[in-house]
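A single protein chain has been omitted; all remaining protein chains appear in their positions.
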Amino acid sequence: MAAIITQETTLPRASIARSPGYWSGVARRLSRDPVALIALGLIVLLVAMAILAPYLAPYDPTKASMIRRLKPVGTPGYLLGTDELGRDMLSRLIYGARLSLIMGVVPVPVAFIIGSAIGIIAGYLGGITNTLIMRTVDVFYAFPSVLLAVALSGTLGSGLGNALVSLTVVFIPQIARVAESVTTQVRRLDYVDAARASGAKGHTIILVHVLGNVLGPIFVFATSLISVSMILASGLSFLGLGVRPPDAEWGLMLNTLRTAIYVNPLVAALPGVMIFLTSICFNLFSDGLRSAMDVKS
Amino acid sequence: MMDAATPLPLASDDPRDRGGPAQPLVSVRGLVRHFPVKGSGFLKPKKVVSAVDGVDFDILKGETLGVVGESGCGKSTTARLLMQLMRPDRGELLFDGESVGETLPLRDYRRQVQMVFQDSYASLNPRLTIEDSIAFGPRVHGVSAKVAIGRAHDLLHRVGLEPGRFAGRYPHELSGGQRQRINIARALALEPRLVILDEAVSALDKSVEAQVLNLLLDLKRDFGLTYMFISHDLNVVRFMCDRVMVMYLGKVCEIGPRDAIFDAPGHPYTAALLASMPKMDPGERTLVPPLSGDPPNPIDPPQGCRFHPRCSFSEDICTRVTPRLVTGLATGQSQHAAACLMRDPGALHSRAPALEEA
Partner (left out) sequence: MADPMIDIDNLSVTFNRGRKPVKAVNGVSLKVKAGEVVALLGESGSGKSVTMRSLLRLHPKGTTITGRMRVAGQDVTELSARQIADFRGAVTSMVFQEPRLALDPVYTLGQQITETIMRHERIGRQAAFERALKLFEKVRIPSPERRLKTYPHEMSGGMLQRAMIAMALACNPKVLLADEPTTALDATVQIQILLLIRELQAEYGLSVIFVTHDIGVAAEVADRIAVMYAGRIVEEGAVADIIRDPKHPYTQGLLGARVELAGERDRLVTIPGAPPDLTDMPKGCAFAPRCVRVMDVCGNTVPPLIGKGEAGQVACLHYA
């Protein structure tokens, strides 16, 4: 009775009917969601615009001119007008996509990795370890994110790198909280108990049974943070803590154009429109992703 | 009648068998597990749920031990303690004569004891294919991927699912009955000696339940398994089990061979439980409910006999004395024991049998 299974029948891989994997199902459901697809299309266009900026922009975004300051939208040769130093708005908006997207996108994946690790470990271990980790996280979480970003940036000093670091730190506790709550839920499910009953060690269980089931929801939450990150980044630049002039960045542009709001409101609003458009695209896409990742739908 | 103790021929062929057929596969003594009640203990008196409160029982080799009782009686907690999914506060657990966690390492114990849960969906990882779920256990114990997958296919075949159709699919694509077959296959993948079935068929439709019960009987015979079968359905327990243990509020109130329990229950609670099952004959409908009220909360259980507030034979003595499990009831079965003062010779209950002169 050493081996209760008498014959080992290994079927050739080809003879097994395979269901399409989870992610191909997600892609299929996503492809049926027009709103998410349009949002994704716009994001791709924005990224392409940022990459191809030198080829797309009609003028040098930093070239100023005292004679053609604050031209209105629709001026021949300057389709979207000029700013308070006479720089071409279209060119600046195109170039601005580069820094704005970097500041919006970069902090999120970094915070995703660190925050998920913290949250999953706390959620899986539970008990006193969980309490220690999560209360520490809560201390950071208690500050409003704008305040925390400004305070950190202010302490570290202005500049792109410091702004990125402070935004990352702002997002880690938020992601860790979501990761912890999802992991705590999954941990209570019977299949995790079944895996423990089979004698598997903690790290094997996390890798095989926990990660696959928690990363999806955390990922969806993280994509929704990209829009928040862009707005916070703009805010930092607006306060002079992020990108420094004369570099083009939408938040910074909004700041410098604020003096022109009575002279030429339309031009002054353009960077804001770009920030709004980009962040809403990321939001709509993450909403679509969330429903596409629901297996039962 | 005594078939429960009859050793199965297969059990003694097992090289893992140490103590021989007479030694119980599992011996539990004085098992206790209390849960703190959330929100109590801080500025308030500390409260505990006595989920399992001093439980002793044996599971014999090759038998099916049924465990019955209402919600809150501690049957599921007992299963999880036995599976070592949670640590007991107190108590001793012997597996084939060896102390689990001491002379028998936990990892070796877990190879020999497996569990099937009630919720067939929650007990399968939705992101793993069926074959990967079944092969996970053997892989953990160092079996190569190829062999483990081969074993998974063989087990799928054994539980009545065509491997070519099912091995590569995901749990949400299957019906409840099919998923429960997969959970059974997964439990068998480590070649266990004891399988704990915690309400494993309760969520299934009756016609599917019958199929799965037949499957469990076949697998037990073919693989020489021992079952601990937890259920709230006494009819299913009567069909499946050799011996039955009845639990009430964290304690064993009666344990014995199936026929003794069903034909001559020794504890008033067992009798009430039996009388509560719907009759299949509309000419013999139940007229008076055997018990009134709901099962009590396991926080602050009653003093003395825990069943006394609902018992129609309750006397003053029952509120003060906790009854012990008394063997040798009127059925003449030495294995049949009940924890009721009416069965305890010399107890101060008016219906207690007189002490026999030595």
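We call the chains A and B, going by the order they appear; numbering starts again at 1 in every chain.
As a convention for this text, a contact is a pair of C-beta atoms (placed from the backbone, for glycine too) under 8 Å apart; a residue touches a chain by one contact, two chains touch by 3 or more.
Nothing here was measured: the structure is a model prediction, and the numbers come from that model.
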Result, missing-chain neighbours among shown chains, is B
Given B:D56, B:E70 or B:E315, the residue that touches the chain left out of view is B:E70
The listed residue (B:L291, B:C305, B:L325 or B:M342) that touches the chain absent from the view is B:L291
Of B:H172, B:K279 or B:R351, the residue touching the omitted chain is B:K279
Absent-chain interface residues of chain B come out as 70-71, 175, 177, 205-211, 213-214, 217, 232-236, 238-240, 272-273, 276-283, 285-295, 297
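What we mean here is this: only the chains that are shown with their structure count from here on.
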Dist(centroid_CA(chain A), centroid_CA(chain B)) in Å evaluates to 49
Within their complex, chain B touches chain A through residues 10, 13-16, 80, 83-85, 106-107, 110-111, 113-115, 117, 119, 122-129, 131, 133, 136-137, 140-141, 146-147, 149-151, 153-155, 157-158, 163-165, 167-170, 172-173, 183, 186-188, 190-191, 222-224
Chain B partner, complex, touching residues on chain A are 1-5, 7-11, 15-19, 22, 189-191, 193-201, 204, 208-209, 212-213, 295-296
